[in-house]
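Apart from one protein chain that is not included, each protein chain of the complex appears where it belongs.
After this line comes chain A, so read on.
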Amino acid sequence: MVKTLPFEEPLVQLKTKITELKEYTSDAEVDLTKEITQLEERFTNLEKDIYHNLKPWDRVQIARHPERPTTLDYVKVLFDDFIELHGDRNFGDDEAIVGGVASFEETPITIIGHQRGKDTKENIRRNFGMPHPEGYRKALRLMKQAEKFKRPIICFIDTKGAYPGKAAEERGQSEAIARNLLEMAGLKVPIISVVIGEGGSGGALALGVANHVHMLENSTYSVISPEGAASILWKDATLAQKAAEAMRITAPNLKEEEIIEEIVPEVLGGAHKDIDTQASYLKEVLSKSLSELKTLDEEQLIDQRYNKFRKIGVFSEE
(Lines give C-alpha, C1' and ligand atoms only; values in the text may rest on other atoms or scores of the structure.)
Protein backbone atom coordinates (compact mmCIF):
# COMPACT_ATOMS: atom_id res chain seq x y z
CA MET A 1 0.00 0.00 0.00
CA VAL A 2 1.09 3.55 -0.67
CA LYS A 3 2.36 5.30 2.43
CA THR A 4 -0.11 7.84 3.78
CA LEU A 5 1.05 11.18 5.08
CA PRO A 6 -0.04 12.72 8.41
CA PHE A 7 -2.30 15.35 6.84
CA GLU A 8 -4.10 12.61 4.91
CA GLU A 9 -5.28 10.93 8.15
CA PRO A 10 -8.86 12.33 8.02
CA LEU A 11 -9.21 10.95 4.50
CA VAL A 12 -8.02 7.54 5.55
CA GLN A 13 -10.44 7.48 8.47
CA LEU A 14 -13.40 8.44 6.31
CA LYS A 15 -12.44 5.87 3.70
CA THR A 16 -12.30 3.17 6.36
CA LYS A 17 -15.74 4.16 7.59
CA ILE A 18 -17.17 3.97 4.08
CA THR A 19 -15.62 0.56 3.48
CA GLU A 20 -17.00 -0.67 6.81
CA LEU A 21 -20.47 0.56 5.99
CA LYS A 22 -20.34 -1.09 2.57
CA GLU A 23 -19.35 -4.39 4.11
CA TYR A 24 -22.09 -4.06 6.70
CA THR A 25 -24.83 -3.46 4.13
CA SER A 26 -23.84 -6.42 2.08
CA ASP A 27 -24.07 -8.66 5.14
CA ALA A 28 -27.01 -7.22 7.06
CA GLU A 29 -29.51 -6.53 4.35
CA VAL A 30 -30.08 -3.01 5.56
CA ASP A 31 -30.17 -0.33 2.90
CA LEU A 32 -27.60 2.31 3.74
CA THR A 33 -26.97 3.42 0.16
CA LYS A 34 -28.07 6.95 0.93
CA GLU A 35 -25.68 7.26 3.85
CA ILE A 36 -22.88 5.80 1.84
CA THR A 37 -23.46 8.20 -1.04
CA GLN A 38 -23.46 11.06 1.43
CA LEU A 39 -20.21 9.92 2.97
CA GLU A 40 -18.64 9.46 -0.43
CA GLU A 41 -19.63 12.96 -1.34
CA ARG A 42 -18.11 14.18 1.88
CA PHE A 43 -14.96 12.25 1.04
CA THR A 44 -14.64 13.95 -2.35
CA ASN A 45 -15.12 17.35 -0.76
CA LEU A 46 -12.69 16.65 2.03
CA GLU A 47 -10.16 15.40 -0.49
CA LYS A 48 -10.44 18.61 -2.47
CA ASP A 49 -10.35 20.66 0.68
CA ILE A 50 -7.16 19.00 1.93
CA TYR A 51 -5.28 18.76 -1.34
CA HIS A 52 -6.16 22.25 -2.51
CA ASN A 53 -5.03 23.81 0.77
CA LEU A 54 -1.67 22.17 1.27
CA LYS A 55 0.63 23.89 3.73
CA PRO A 56 4.35 24.15 2.90
CA TRP A 57 5.14 21.34 5.31
CA ASP A 58 2.54 19.09 3.62
CA ARG A 59 4.26 19.75 0.32
CA VAL A 60 7.65 18.90 1.84
CA GLN A 61 6.21 15.56 2.84
CA ILE A 62 4.76 14.91 -0.60
CA ALA A 63 8.10 15.90 -2.17
CA ARG A 64 9.79 13.31 0.07
CA HIS A 65 7.21 10.58 -0.45
CA PRO A 66 9.09 7.31 -0.96
CA GLU A 67 6.90 6.46 -3.95
CA ARG A 68 7.31 9.84 -5.61
CA PRO A 69 8.29 9.38 -9.27
CA THR A 70 12.03 9.73 -9.89
CA THR A 71 14.00 10.86 -12.92
CA LEU A 72 14.04 7.37 -14.47
CA ASP A 73 10.29 6.98 -13.92
CA TYR A 74 9.64 10.08 -16.01
CA VAL A 75 12.27 9.13 -18.57
CA LYS A 76 10.46 5.84 -19.19
CA VAL A 77 7.16 7.56 -19.91
CA LEU A 78 8.27 10.81 -21.54
CA PHE A 79 11.08 9.89 -23.89
CA ASP A 80 11.80 7.37 -26.61
CA ASP A 81 15.07 5.60 -27.38
CA PHE A 82 16.67 6.43 -24.04
CA ILE A 83 20.20 5.15 -23.74
CA GLU A 84 21.96 5.73 -20.45
CA LEU A 85 25.53 7.00 -20.64
CA HIS A 86 27.83 6.48 -17.68
CA GLY A 87 30.93 7.88 -16.04
CA ASP A 88 32.91 11.09 -15.73
CA ARG A 89 35.98 9.69 -17.61
CA ASN A 90 38.08 10.65 -14.65
CA PHE A 91 37.17 8.84 -11.46
CA GLY A 92 34.03 6.73 -11.68
CA ASP A 93 30.33 6.49 -12.28
CA ASP A 94 28.13 8.15 -9.68
CA GLU A 95 24.73 6.51 -9.75
CA ALA A 96 23.17 9.36 -7.79
CA ILE A 97 23.05 11.15 -11.14
CA VAL A 98 21.83 9.49 -14.32
CA GLY A 99 22.20 10.81 -17.82
CA GLY A 100 21.85 9.83 -21.41
CA VAL A 101 20.44 10.53 -24.83
CA ALA A 102 16.86 10.07 -25.99
CA SER A 103 14.27 11.63 -28.21
CA PHE A 104 11.47 13.91 -27.12
CA GLU A 105 8.75 14.54 -29.70
CA GLU A 106 11.20 13.49 -32.44
CA THR A 107 13.95 15.83 -31.22
CA PRO A 108 17.19 14.22 -29.96
CA ILE A 109 17.92 15.53 -26.47
CA THR A 110 20.27 14.94 -23.56
CA ILE A 111 18.72 14.04 -20.21
CA ILE A 112 20.43 14.45 -16.86
CA GLY A 113 18.89 14.01 -13.44
CA HIS A 114 19.45 13.22 -9.81
CA GLN A 115 18.36 9.66 -9.10
CA ARG A 116 16.97 8.52 -5.74
CA GLY A 117 16.10 4.96 -4.90
CA LYS A 118 12.67 3.77 -3.83
CA ASP A 119 13.81 1.12 -1.39
CA THR A 120 16.78 0.76 0.92
CA LYS A 121 18.77 -1.39 -1.44
CA GLU A 122 18.41 0.99 -4.35
CA ASN A 123 18.94 4.00 -2.10
CA ILE A 124 22.29 2.62 -1.01
CA ARG A 125 23.27 2.10 -4.62
CA ARG A 126 22.10 5.61 -5.49
CA ASN A 127 23.50 7.13 -2.28
CA PHE A 128 20.00 8.49 -1.57
CA GLY A 129 20.32 10.72 -4.62
CA MET A 130 23.17 12.70 -3.06
CA PRO A 131 25.93 13.05 -5.65
CA HIS A 132 29.70 13.04 -5.29
CA PRO A 133 31.87 15.31 -7.46
CA GLU A 134 32.13 12.65 -10.18
CA GLY A 135 28.34 12.81 -10.54
CA TYR A 136 28.47 16.52 -11.33
CA ARG A 137 31.42 15.98 -13.63
CA LYS A 138 29.52 13.28 -15.49
CA ALA A 139 26.64 15.73 -15.84
CA LEU A 140 28.97 18.36 -17.24
CA ARG A 141 30.55 15.90 -19.66
CA LEU A 142 27.12 15.01 -21.02
CA MET A 143 26.14 18.68 -21.26
CA LYS A 144 29.27 19.48 -23.28
CA GLN A 145 28.47 16.50 -25.49
CA ALA A 146 24.95 17.85 -25.99
CA GLU A 147 26.43 21.21 -26.99
CA LYS A 148 28.71 19.58 -29.53
CA PHE A 149 25.79 17.84 -31.21
CA LYS A 150 23.43 20.81 -30.73
CA ARG A 151 20.98 18.84 -28.59
CA PRO A 152 18.75 20.58 -26.04
CA ILE A 153 19.34 19.52 -22.43
CA ILE A 154 16.63 18.58 -19.96
CA CYS A 155 17.64 18.29 -16.28
CA PHE A 156 15.59 16.77 -13.49
CA ILE A 157 16.41 18.08 -10.03
CA ASP A 158 15.67 15.75 -7.14
CA THR A 159 18.19 15.75 -4.30
CA LYS A 160 18.47 16.58 -0.63
CA GLY A 161 21.85 18.03 -1.53
CA ALA A 162 25.37 17.15 -2.61
CA TYR A 163 26.83 14.43 -0.40
CA PRO A 164 28.67 15.77 2.66
CA GLY A 165 31.43 13.18 2.94
CA LYS A 166 35.17 12.90 3.30
CA ALA A 167 35.81 11.53 -0.18
CA ALA A 168 33.53 14.16 -1.70
CA GLU A 169 35.60 16.92 -0.11
CA GLU A 170 38.88 15.30 -1.18
CA ARG A 171 37.75 15.14 -4.77
CA GLY A 172 36.50 18.73 -4.80
CA GLN A 173 32.76 18.81 -4.20
CA SER A 174 32.82 22.61 -4.17
CA GLU A 175 34.73 22.88 -7.41
CA ALA A 176 32.52 20.34 -9.17
CA ILE A 177 29.37 22.26 -8.28
CA ALA A 178 30.90 25.64 -9.02
CA ARG A 179 32.23 24.45 -12.38
CA ASN A 180 28.75 23.35 -13.45
CA LEU A 181 27.26 26.74 -12.55
CA LEU A 182 29.85 28.50 -14.68
CA GLU A 183 29.86 26.11 -17.62
CA MET A 184 26.07 25.89 -17.82
CA ALA A 185 26.00 29.67 -18.14
CA GLY A 186 27.96 29.44 -21.39
CA LEU A 187 26.29 26.48 -23.13
CA LYS A 188 25.01 27.24 -26.63
CA VAL A 189 21.99 24.93 -26.48
CA PRO A 190 18.61 25.26 -24.71
CA ILE A 191 18.62 24.01 -21.10
CA ILE A 192 15.41 23.24 -19.22
CA SER A 193 15.51 22.19 -15.57
CA VAL A 194 12.56 20.78 -13.68
CA VAL A 195 12.50 20.31 -9.92
CA ILE A 196 10.56 17.06 -9.51
CA GLY A 197 11.10 16.42 -5.79
CA GLU A 198 13.45 18.10 -3.38
CA GLY A 199 15.76 20.80 -4.70
CA GLY A 200 18.37 20.91 -1.96
CA SER A 201 20.85 23.76 -2.07
CA GLY A 202 24.02 23.87 -4.19
CA GLY A 203 23.70 20.19 -5.02
CA ALA A 204 20.44 20.98 -6.79
CA LEU A 205 21.54 24.26 -8.34
CA ALA A 206 24.44 22.43 -10.03
CA LEU A 207 21.84 21.11 -12.52
CA GLY A 208 19.80 24.28 -12.41
CA VAL A 209 21.45 27.08 -14.37
CA ALA A 210 18.91 26.71 -17.16
CA ASN A 211 17.02 28.94 -19.60
CA HIS A 212 13.77 27.80 -18.06
CA VAL A 213 13.39 26.38 -14.56
CA HIS A 214 10.08 24.71 -13.72
CA MET A 215 8.85 23.09 -10.54
CA LEU A 216 6.30 20.41 -9.90
CA GLU A 217 3.51 21.82 -7.77
CA ASN A 218 4.55 19.92 -4.64
CA SER A 219 8.30 20.07 -5.05
CA THR A 220 10.58 22.31 -2.99
CA TYR A 221 13.69 24.34 -3.77
CA SER A 222 15.72 25.76 -0.92
CA VAL A 223 19.08 26.94 0.32
CA ILE A 224 18.85 24.51 3.26
CA SER A 225 16.42 21.83 4.43
CA PRO A 226 13.67 23.02 6.79
CA GLU A 227 15.27 20.90 9.53
CA GLY A 228 18.67 22.47 8.93
CA ALA A 229 17.21 25.97 8.87
CA ALA A 230 15.36 25.36 12.13
CA SER A 231 18.42 24.02 13.89
CA ILE A 232 20.58 26.93 12.76
CA LEU A 233 18.07 29.75 13.14
CA TRP A 234 16.26 28.58 16.28
CA LYS A 235 18.62 25.84 17.52
CA ASP A 236 15.74 23.37 17.32
CA ALA A 237 15.31 20.93 14.44
CA THR A 238 11.76 20.11 15.54
CA LEU A 239 10.66 23.53 14.33
CA ALA A 240 11.08 22.33 10.73
CA GLN A 241 7.41 22.88 10.04
CA LYS A 242 7.71 26.54 10.97
CA ALA A 243 10.92 26.85 8.96
CA ALA A 244 9.22 25.34 5.89
CA GLU A 245 6.78 28.25 5.95
CA ALA A 246 9.30 30.96 6.82
CA MET A 247 11.84 29.97 4.17
CA ARG A 248 9.39 30.15 1.22
CA ILE A 249 10.49 26.96 -0.50
CA THR A 250 7.40 25.86 -2.41
CA ALA A 251 6.68 26.17 -6.12
CA PRO A 252 4.08 28.95 -5.66
CA ASN A 253 6.62 30.87 -3.52
CA LEU A 254 9.37 30.62 -6.14
CA LYS A 255 6.99 31.52 -8.93
CA GLU A 256 6.12 34.69 -7.02
CA GLU A 257 9.82 35.53 -6.65
CA GLU A 258 10.17 35.01 -10.42
CA ILE A 259 12.90 32.45 -9.86
CA ILE A 260 11.00 29.78 -11.79
CA GLU A 261 9.01 29.98 -15.02
CA GLU A 262 6.20 27.45 -14.66
CA ILE A 263 4.50 25.40 -11.98
CA VAL A 264 3.76 21.94 -13.34
CA PRO A 265 0.37 20.94 -11.87
CA GLU A 266 0.25 17.66 -9.98
CA VAL A 267 -2.44 15.04 -9.89
CA LEU A 268 -4.67 15.38 -6.83
CA GLY A 269 -2.76 14.19 -3.77
CA GLY A 270 0.66 14.23 -5.42
CA ALA A 271 2.58 12.87 -8.40
CA HIS A 272 2.86 9.39 -6.86
CA LYS A 273 -0.88 8.81 -7.18
CA ASP A 274 -0.73 8.50 -10.97
CA ILE A 275 2.62 8.59 -12.75
CA ASP A 276 1.25 8.44 -16.28
CA THR A 277 -1.08 11.39 -15.84
CA GLN A 278 1.66 13.28 -14.06
CA ALA A 279 4.06 12.63 -16.92
CA SER A 280 1.49 14.00 -19.37
CA TYR A 281 1.29 17.27 -17.38
CA LEU A 282 5.06 17.46 -17.40
CA LYS A 283 5.20 16.72 -21.10
CA GLU A 284 2.93 19.63 -21.87
CA VAL A 285 5.17 22.10 -20.02
CA LEU A 286 8.39 20.67 -21.48
CA SER A 287 7.00 20.76 -24.97
CA LYS A 288 5.94 24.39 -24.72
CA SER A 289 9.21 25.38 -23.10
CA LEU A 290 11.31 23.64 -25.71
CA SER A 291 9.49 25.09 -28.69
CA GLU A 292 9.87 28.55 -27.17
CA LEU A 293 13.62 28.12 -26.65
CA LYS A 294 14.13 26.63 -30.11
CA THR A 295 13.36 30.04 -31.60
CA LEU A 296 16.43 31.57 -29.91
CA ASP A 297 19.88 31.46 -31.50
CA GLU A 298 23.04 30.56 -29.57
CA GLU A 299 23.79 34.09 -28.45
CA GLN A 300 20.21 34.76 -27.44
CA LEU A 301 20.14 31.58 -25.40
CA ILE A 302 23.23 32.61 -23.45
CA ASP A 303 21.92 36.15 -22.97
CA GLN A 304 18.51 34.95 -21.83
CA ARG A 305 20.14 32.66 -19.25
CA TYR A 306 22.44 35.45 -18.10
CA ASN A 307 19.60 37.88 -17.63
CA LYS A 308 17.43 35.35 -15.86
CA PHE A 309 19.97 34.82 -13.07
CA ARG A 310 21.49 38.30 -13.19
CA LYS A 311 18.28 39.91 -11.99
CA ILE A 312 17.74 37.70 -8.91
CA GLY A 313 18.23 39.58 -5.66
CA VAL A 314 16.28 41.80 -3.29
CA PHE A 315 17.94 44.95 -1.95
CA SER A 316 17.44 48.67 -1.82
CA GLU A 317 19.53 51.25 -3.59
CA GLU A 318 19.16 54.59 -1.87
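Just so we're on the same page, a residue touches a chain if its C-beta (ideal position, glycine included) is under 8 Å from a C-beta of that chain, and two chains touch if they have at least 3 such contacts; residues count from 1.
Going forward, contacts and distances are computed from a predicted model.
The complex includes a chain that is not drawn, and of the options "Acetyl-coenzyme A carboxylase carboxyl transferase subunit beta", "2Fe-2S iron-sulfur cluster binding domain-containing protein", "Acyl-CoA dehydrogenase" or "Lipid II isoglutaminyl synthase (glutamine-hydrolyzing) subunit MurT" the UniProt name matching it is "Acetyl-coenzyme A carboxylase carboxyl transferase subunit beta".
Annotation: of A:V223, A:L239 or A:V267, A:V223 touches the absent chain (contact as defined above).
Across the entire complex, the residue among A:L78, A:A146 or A:A162 in touch with the chain not shown is A:A162. On the side of chain A, touch with the chain left out of the figure occurs at residues 162-166, 168-175, 177-179, 181-183, 185-186, 201-202, 205-206, 208-209, 221-224, 229, 232-233, 246-249, 254, 257, 259, 305-306, 309-310, 312-318.
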